[in-house]
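Every protein chain but one is kept in place in this view of the complex.
Chain naming follows the written order as A, B and C, and within any one chain the residues start at number 1.
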Amino acid sequence: MTTSFAQEGDIVLLLGKDKREFMFRLQAGAELHTHRGIIRHDEVIGHRWGETLTTHIGYPYLLLQPSLDQLIRGIRRNTQIVYPKEIGYIIVKMNIGPGVRIIEAGTGSGGLTIALARMVGATGHVYTYEARPAMQALARRNLERLGLEGNVTFHLRDIAEGFEEQEADALFLDVREPWLYLEAAHAALRSGGFFGALLPTTNQVSALLAALEESRFGFVEVEELLLRAYKPVPQRLRPEDRMVAHTGYLVFARSLIAQTPT
Amino acid sequence: MTTSFAQEGDIVLLLGKDKREFMFRLQAGAELHTHRGIIRHDEVIGHRWGETLTTHIGYPYLLLQPSLDQLIRGIRRNTQIVYPKEIGYIIVKMNIGPGVRIIEAGTGSGGLTIALARMVGATGHVYTYEARPAMQALARRNLERLGLEGNVTFHLRDIAEGFEEQEADALFLDVREPWLYLEAAHAALRSGGFFGALLPTTNQVSALLAALEESRFGFVEVEELLLRAYKPVPQRLRPEDRMVAHTGYLVFARSLIAQTPT
Amino acid sequence: MTTSFAQEGDIVLLLGKDKREFMFRLQAGAELHTHRGIIRHDEVIGHRWGETLTTHIGYPYLLLQPSLDQLIRGIRRNTQIVYPKEIGYIIVKMNIGPGVRIIEAGTGSGGLTIALARMVGATGHVYTYEARPAMQALARRNLERLGLEGNVTFHLRDIAEGFEEQEADALFLDVREPWLYLEAAHAALRSGGFFGALLPTTNQVSALLAALEESRFGFVEVEELLLRAYKPVPQRLRPEDRMVAHTGYLVFARSLIAQTPT
Partner (left out) sequence: MTTSFAQEGDIVLLLGKDKREFMFRLQAGAELHTHRGIIRHDEVIGHRWGETLTTHIGYPYLLLQPSLDQLIRGIRRNTQIVYPKEIGYIIVKMNIGPGVRIIEAGTGSGGLTIALARMVGATGHVYTYEARPAMQALARRNLERLGLEGNVTFHLRDIAEGFEEQEADALFLDVREPWLYLEAAHAALRSGGFFGALLPTTNQVSALLAALEESRFGFVEVEELLLRAYKPVPQRLRPEDRMVAHTGYLVFARSLIAQTPT
């Protein structure tokens, strides 16, 4: 994580004064063509993070390592990604960190998978399910590009058939009808394990809540997060004119042990 | 993280039907006295997470491992803590994860320190600064209680004297006047490193933005997060009546390299 | 509205330094007993709005005419009132103003009725329905206290029996199951008239939207308003710590004319 110089194979972010960003992997001999001129990768390799580089016509770009936030927003995708604000909250609420084993479905473009793979580290593991081969292939490429595929097992499988793992610490569902998979989720989680789901509509939240009431999950919470950006101008501080008004509702629960009647 | 049974030394959370929570470390021979009766720790040890235990007068409590969110909200404190919603977002925006070296000031009660120590894992490290001895002692006890003190160096020192570390990946300031320490922060960060601050008032945000404009930091962002909880009732889904309206404004920036004039 | 001096019969607001408010009607010979001393009404009568008066032990109170906002929040009530933020928006969205004829159900404690009666003025009229005699009596007293009862017709009647009026400009439902009354609402409104409803849960909004799709209403909108107050301190400007997170969802629609098939 912490080398001071950009090296071949690193993912780099070039940020222009015009706010345009380019994110790519450094490759000897390759070139980046921008509408403001060309930068050869060989001219990037060996430079320090935080330096300003220029195109062949002199336009300046800032050289940065992308943050997790930027990596996720910058992946190739053909699905709606989970937003960084929700990812951060999922991490804290579902106790994700080094050493954790988490199951995720569906994989989608792999945005959340990247974050989870990064957080659980080499001592943890992510098991991710996806039924569409093309989607899985895309996610796998996104993970490989960041060198995170070693922390991830990719299942090409409909979760209606259940999960292969047991005693997982956490399980997150980003699927249309999560209420169909609560039995399977309970079977895959260790007791006390963390369940989470992200849902765009209130009708889905109601359906999931109704199913959770019939399930062996408890301690149910529903929350949403709103992120508001400000124009960073010291003498005229004010929120941006527009914002994302909705990404989804987060539902969290804990896996419980059914009481044996006495 | 992942044993199925509560063991001596574990931090446990007991959650009553009345929504009252008790968080404590299991200790053979000890007792928890609630207003609904007594539970002996020895009766908790060996039980599975997710089970329901009862007091000597039969009141049921759910046995859970606390999430990071619950740990932070449950620590002993005499300062305002950083809220879990901000902690999660800081993690994602500042690229915190296994292996990262991050500097933090002030330590306060140690809520954010706990989250950072958990996330960077054994391969990373947290360097935390605090000028008040009693506060540091409290934070240290909170970290020790969770077995996370090995990932943390506690400095008892006013950051006006600068930071001892160099080439840190990230640096977070939760202090009243962060604009006073931008030089020192830049000296402690590796180039391209992540800077963050949390500030309660708009006047402080303006002051920090003005100082950042004069500094060798760039890519400045100001954001705030609003968290809205819903009553988890499937047939009557609606937001809770009241919510926290403000915790603070987050300011993020990246450490740049000053251009040498040509 | 605009006499400069408080007169017998006026509704006055006394506001203490301790933020406690007293709202009452001035009556010669009466006394206000506060925990900070006594103020005789006769000592208030004849004073100018905006003056500071003192109790017999010298505690200062500011003498103000209540705003519509304060009047509504200060009425005697035993139901949830419609909040001023929603009332203002209802006025603008449903075209309420001098000369308008609007139907309202249920009357409840009369908070919205007060605002509507004030806005439509002597040239308009409010027709309000309530099935519970005690509730209607309370609302009537609240309106009479403000001298607004002349603009209002009080119906003691279940709206399942329909509305007595026709060709109304607007109709607002603050009832549990507004979808049951869409036929009756359409019959009472002039074509093109404004329909509005306030609902606390998402399930109710879905039910009303489904019924509206089957009805002769169109141009349907669902909106919610969040009000955030700031601490008015120039050097430490920041939002208040807590806020009301939810009052209700507003649903608006327009009465259309069914097309005759050709």
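Just so we're on the same page, a contact is a pair of C-beta atoms (placed from the backbone, for glycine too) under 8 Å apart; a residue touches a chain by one contact, two chains touch by 3 or more.
As the structure is a computational prediction, the values presented were derived from the model and not from experiment.
Of the listed residues C:20, C:176 or C:190, the one in contact with the hidden chain in the full complex is C:190. The chain omitted from view is touched by exactly one of C:30, C:45 or C:68, namely C:68. Although one chain is not displayed, its contacts with chain B can still be listed: residues 202-203, 205-206.
In the full complex, chain A touches the omitted chain through residues 200-203, 228-229, 235-246.
Within chain C, the residues in touch with the undisplayed chain are 1-2, 4, 15, 48-52, 62-65, 67-69, 72, 84-85, 87-95, 97-101, 115, 118-119, 121-123, 167, 169, 190-194, 202, 205-207, 209-210, 212-213, 218-235, 237, 249, 251, 254-257, 259.
Everything that follows uses one rule, which is that only the chains that are shown with their structure count from here on.
Separating the centre of chain A from that of chain B, both taken as means of CA atoms, is a distance of 21 Å.
Chain B and chain C have Cα centroids lying 44 Å from one another. Shared contact sites, meaning residues of chain C that touch two or more other chains, fall at 202-203.
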